[in-house]
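The complex is shown incomplete by one protein chain, all other protein chains being positioned as in the whole.
Take a look at chain A:
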Amino acid sequence: MISLTDLGIIRDVAWQDDTLIVTVTPTYSGCPATSIINLDIETALRGHGIEKIELKRQLSPAWTTDWLTEGGKRKLEAFGIAPPQPAGGPDHCPHCGSKSIEKISQFGSTPCKATWRCKDCLEPFDYFKCI
């Protein structure tokens, strides 16, 4: 599945003396995954033998879907989530590739997604919305 660097939310990693400072920006201010993400970062770094870790929250510049990597977008699509498009809506159905799609709701299962539906295969799907 998609990584935190694919998402573009790790803004910086730097040593300050013997402490590793990881700068993270939230996707949405109320994103319930934020604390889990921080925990995952800590766990992963400790697993690599790094003891002194400091997580820094950075709000500005605010996270934008432009920071999603190309690899990240491909992984989203493979998972059935339409990646963000500059046009503001999905380009095609991630299941069958049809361009005949319609918006059901501006919001989806999490704050970062909207709900769309394919008019050909009739499957609903999540669209990772642009911000």
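Rule of thumb we're sticking to: a residue touches a chain if its C-beta (ideal position, glycine included) is under 8 Å from a C-beta of that chain, and two chains touch if they have at least 3 such contacts; residues count from 1.
FYI, contacts and distances are computed from a predicted model.
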Exercise. Missing chain's UniProt protein name, "Phenylacetate-CoA oxygenase subunit PaaI", "Acetolactate synthase", "Cytochrome c" or "ABC transporter permease"?
Worked result: "Phenylacetate-CoA oxygenase subunit PaaI"
Problem set entry | Sole contact to the chain not displayed, among A:T5, A:S29 or A:S100 | A:S29
Seminar exercise, completed: Those residues of chain A that touch the unshown chain are 26, 28-32, 59-63, 104-111, 115, 129, 131
